[in-house]
Structure formats: structure tokens, C-alpha cells
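Just one protein chain is left out here, and the rest sit where they should.
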């Protein structure tokens, strides 16, 4: 059976060039970066090289990069690290953050923090005016993702960064701006200086490196309470023996992402647009979720009326096509996606949403195959649905 | 130049069988374990298999294993996870814990916890009587490592476990027992049931798997506050996309460690004993650190009088021999090892301590070479030392 | 949440899907918690279910349980149908994790409602 992977926002295959770059650190160069001897120096040099590569992807300095075990850890570290320096105060965020930001903020709410969740309207994008009017004198942190993982909408990060600068110029202190760029990295050019963010989260496995590696950009001079303690690694910001092979992989993937971004975006955008046009032509009762223009080029989120997404997912899976209903990280549950709900969609549309996320290695033949399989799957589920008018009458 | 790695307590080379087992998860089987589709199921099944392998190494059930990014994270999770359920109270630990335990406990002290650090006497082993008399009515946690990372001494874990059971039988509640078994695993047979511990820390890279993977055993029924939040992974105990390739590697390494433990121990013990006897015969003014019998079979910690360890380390490194002064994780600093100090050694001996830690792939030729290089290196450093009587008189 | 072969077969090839035009027992039940819905139409003659069709909206277990139920009902007496239990449906779909048992419960509930509603 043909297998077509259209779930690149959940995770990406590892690029063979990345595997090749990391392999020496799984074989001969196995040192612990904390060791003084040559084996340790090899490891340290490798981590330093990767740090420069990751920094370059976002226009940061190498010493502003803290390697972590993934995007989730980086989000926890960013938010708790900044907030734990202060007494409970106020945080502004969007209503469509990834569970790792949402969950971290909820844990702070339990400790007395107040969180304002900004609406995203029907286009899936927050409004700068809303950020401005949510600001309180005790706001310590703004955490807004750069691009959403379910619908791909791109948030006005630069504008928020400018607002934060403005506030600082007016004499405000203790206001920090964090953005989760896990989905955006490698798909949108990122310059931390230009964006004006103080903290920024990255994850390796979304850019063709293995799972289990991430990074937090921490602007020079911004203070942070370490979360994982008991070791001098990462300049005392994150204790624990560095996962050198994963870090090297991350660095290589970052360099490739930077270099190949235009080509990858052009490729996935073309496939995505072709896919969307064909779906529109062949299937009725659809809703495309998220702003059509201000979204990532590789992602398409479609609600199929009358059916529930997971049934469609399984139908497609049985035919070798991998897609997702909502966030991979929360798809263990059957709650209708809170992101789609935040767009103002009714529950049926929220439950019928499917994310197709394309990757650099998808081909036109992949799309041909999905376009063959998908309409049939939708049709057969609708034939079963008591909500639909296409059900089978038997006698 | 010949390269001889004698720093297996800092980290181990990755076993080629382990690399082979993990490689498919870096290539075709790259799914996210949270995904519902086949790619996700492959990943989940792989993690479940590894969970059983790791559980088997310590006689636990698979659902008592929480995968983490390493031993440091597991120690943080164990200690803070248990303690954050309670108001600040009392903890008992040893004075020779790994920095990741030491640092976590220090962070709790800053929040009002009281920590009793038990002495280890000149043999590097704590006394059960000391544990018993340190117990207070508000003691919530005992955290004592199974075997020390610098001198290899084995602590009376089973006896402490029995003491804890006894206390429970007397009606005490809210007393938990954690042990850091990072150095012990794969070198001492571990049965959590038999040991009576509630939490136990493991790290993959000490048993011939890559760095960046660890596990916490959490006895069924023991409650814990998750530290990394915002995702349903690891049964809500540790959020974040699982590092499947590393987890598979860890599982394979655990299985190999269990199966090959007797042979590995016999091999390293023979090399270690041969090494120690030859060193004793060829170098004067030595002190062997840690109890001679109750210690790990692969480790030898020797203080060379009149010289400072790092100079010797560099001498050996320049000749291709990798060893360590004290804990790899703290060797960024030049503090005399607190572990050696805890044995009651003077500062000179503490500064002159070198850890030689042998591995399954070391050979007799490796030992021959080190025995050739080491005495010369010691001699030439002593020739420079104003503390020694062997310095060169020139005219 | 990896599904059994029997389960996947019910999803890929639902048995007895649709709505009977000449049904004499019909019910549609909704799970108020998650919004899952099962509709069952039966043709009952002489105390026996001659034909059964289902429609379902909701999570895959709901679809599979609807299919399994409709398949097993055909030819069954009303007396036997009333004795059907949740676990028989669960077995028919190859097992369900505990938090999906409600799907089988909804199917049984719909069956009982349909029999109750039957115009003999």
C-alpha cells in the first residue's frame, strides 16, 4: 500500500543529511561535553557549532541559545522561568496556544497568576489593539505563538514586539515577550532583533531532525529561573548532560532549513494549493479554517460537515494516508479542537476538522493519491451520518 | 596515537547494537507517538516495548516507568515532584549525592525545606543508624544514591527501604524513598520490590545508549507533581513529544545490560583489579578512595599525593587516555571534589583524586598502555611540585 | 488507541448502513456529553428483527458499534435483542478501551429505544 505522510506539523521525517551529521556522535565521538579530555572537547565543539547554526536560523547570538529536550520544555522554561522571578501577576496570551503553553499558563493560574486569553476571531488571528487594551500595570509576560500548529495562522509578532518596545520607552520595566516559534521556524524568516521578542521557542523535530531536542532563545540580559537544576550546563540555565547527537542533528537541520526555506515553501505551497483547489472542486460542505493568506505555506485545515474527524482520519490511515485531527499532542482526547472552536465554528465543524500538513518530500503523486482516496472516504462516512442528507435509503 | 577511554562513569560509547536498534526510528519510522495513524502507532509501540525493557532491568512494571530527557531531569522530577505536594518539611540525603540531586535539594532549601546530609565516613558509605536517627516526624523524603559516581561506593539501599517499610507499618504516612541508580544500573542487579524504594532514577548514556534519555521509576500509587507540563505524554507525568529513537535505544541498552551484566562486571572487575595492583606496585604516595569491597566493579578512584588531578588528567589526555577528576558534571570548576572531602581526606588528596572508570570494551592492551603512561605522568608532575620531595635540583 | 482488525473492518466496511424506508421501529439517541449520535431503523415481524440499519455520527467507536449492532440484530428475536448487553457489542468490535465503552452503551440504548418505539 502506498503511504503518504501529510502530518508534518506533528513531526517530520529526519533528513538523511541530518542523520549523517549526527551519526559520528553516536559512534566514535561519544564524549560527555562536560569532560575535560579530548572526547569531551569533541562533544563540546560539536554542541558549540550546532548552537551557532541554530542561532543563525533566528538571527540570534550563539550564547542566547539554551538547548532543551524539546519545544515543550522550552515553553515551560520560558514561561515559568520568567514568571517565577516575580510574585503572581498578569500574563497575556492567545486563545489558540499549543497545549505546552496553555498547560504551563494553567499551572501558573493555580498559583495565583491572572491570565488574559485574547480572542482570535474567525480568521484565527489576534488583534494588536486587543493586546494593547489587555495590558495592565502588572503584566509581566506576553506569550503569543508565531504560527498556530492546527490552522497555521501567523500572528502579528513584530507588531507586539514594537508595542513592548514602546512600553519600555515609556518607562515600563518587567514586561517580557515570548513567542512559540515551533511551527514557524524553517517556514517564516525569523530575526529576533526585528521581531523584538525576548524569548522564542524552537523544536528540532518539526524541521527534519529527531524528536527530543529543542531550544529557547533568551535575549542577552533577560533573567530566568532555571527549571531543571543541579548542573552547570547551558551556562547554568538548564542542567543535565547534553544530548550531543540530537543537538548536532538540530544544528544541521537548522542550517538546512535556513538555506532551503524558499524552495521548501514554494514546493509545499504549490502542493497545498493544488490540494485545496481540487478538494474544493470535488467535495461539498467544507469549511477552510484560518485566514487564507496569513498562514503557513504547508498547512491546510478543513472541516468536513456531517462527519467526525477521527473517523475520516482512520479511513485515510487504512489507506496509508497520515493526517491529523487538531493538535497531535492533544489528539489522545476526543474534545473538539479548542482552536477550531476559537474561530467561532460550531461544534460539528470543530469535530470535523482535519489538518493536512505537507512536507518537503511530498510529491505530486502523493497528492494525486490523496485526492483519489479522500473524496471516497468523506462520502462513505457521510453515507453513515444521521446529520447528512446523503445517507443510504434501504428497503 | 592510541586512545584509551577510561571515563565510563561520565558517559559510555553507544553500543553498535543500540545504534542499529534506534536507526529505523531516525529513518522510516519517524512518527509522533501521539499521532493516531500508523506512523504514530509504530512510534507508540516502540516506546511501549522500550518501557517494558527498562522496567525489566529494575524489576518494575512498565507503567511505573516515566521516560525523561536524562538522569538529571529524573532526579529533579522525583525530588521536586514528591516535595511540591507538601508544605516545606524535612528531607534526608547523603553528603555525596550527584550534583543533580544536590542542586535540586538546594533549590528546595531556598524555599524553606530543611535538609539533613548524612556523613559517609572514610569508607564513603552512610550508616543506617544515621538515617534512623535523622528521621523526624516531618520527614517527607529520603534520597540516597545507590552507588556513587566518583568513588563507586554502594549505599545500603535495601536497609533504608526496610526502615521505611517499618516506619510505614508503625503508621507513618507521607515518607517516600528515592534512590539515584544512574551509576548502579547495569552494574548491580536491581529489584525495586526487594529494595523497597518508591522512586528510582536511571540514565541511558551510562549503559551504552545515547545521551538525552533517562527514566524515573515511580511506584504505582505514589503521587507526584509533574514538572514539565502541557501535554498528556507519559500518563500526564511528563509532557513533551517523546524522543522515540532515544527511548528505543535506552530500551535496547537496558535489555543488553541486564543480559550481559555478569560478563561485563567480571571483565571490568578483572581489568580494574589488575590496574589497581599494578599502580600500587609502581607509584608511591597513593590513596585509594572509597570502600574497597562495597563499590562498583568498574571504578577506581585514586588520589596522587603532591599533585593536582587536572594536571594529571591533561597529561594523560595528551597521551590519549581519558579519565576524570571527580564528577564529570562538576569538573568545569576547580573546587576540590566534595565527595573526596566527605571521606575526610585533606584538601591535597581531594585535589589529587582521579577517577578511572572501565567499560565493557576496554582491553588488556588498554590497561598495558595506561600503566606505561600513568607512572611517567605522575612522576613528571611530582618533579614540578613544591609539595613533593622528588623535585629536580638544578645548578 | 490502536484499533483491532475487526474494528477497522467495521469502519472500512460498515454493515447494514442506512435507513430502512419501511421500518416499523426507529430511534435516534445522542450522547449528551460528546454529541455522538446513533440512529437505528428496524423492520420487525412476528417478534423477530427482519432487517436492521444504522446511521452514526461521532468517534470511530460509535461508528463501529453501530455497525456491529445492526449486523448482529438481523434475524434476532425481540426477546433476545432485549437481552443484548454492552459487552457483546464491545466483543464484536474487537474490544474497546475503557474510556470508549460509552460508544457501545449508546448503541444498546438506541436499540432499546427503537424496540420501545416499535409500532407492531
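The chains carry the letters A, B and C, assigned in the order they are written, with residues numbered from 1 in each.
Methods note: contacts are C-beta pairs under 8 Å (C-beta built on N, C-alpha and C of every residue); 3 or more make two chains touch, one makes a residue touch a chain.
A quick note: this is a predicted structure, and the numbers were derived from the prediction, not measured.
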| item | value |
| --- | --- |
| Which residue of B:42, B:64, B:97 or B:310 touches the chain not shown here | B:310 |
| Touching residue (missing chain; options B:122, B:273 or B:347) | B:347 |
| Those residues of chain B which, in the complete complex, touch the missing chain | 306-308, 310-311, 314-315, 318, 332, 334, 347-348, 351, 380-381, 383-387, 391-395 |
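Rule of thumb we're sticking to: only the chains that are shown with their structure count from here on.
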| item | value |
| --- | --- |
| Central chain of the complex, centres being mean CA coordinates | A |
| Separation of chain A from chain B, taking each centre as the mean of its C-alpha atoms, in whole Å | 35 |
| Chain centre separation in whole Å, for chain C relative to chain A (CA means) | 40 |
| Chain A: positions in contact with at least two other chains | 310, 314, 332 |
| Chain C, residues touching no fewer than two other chains | 1 |
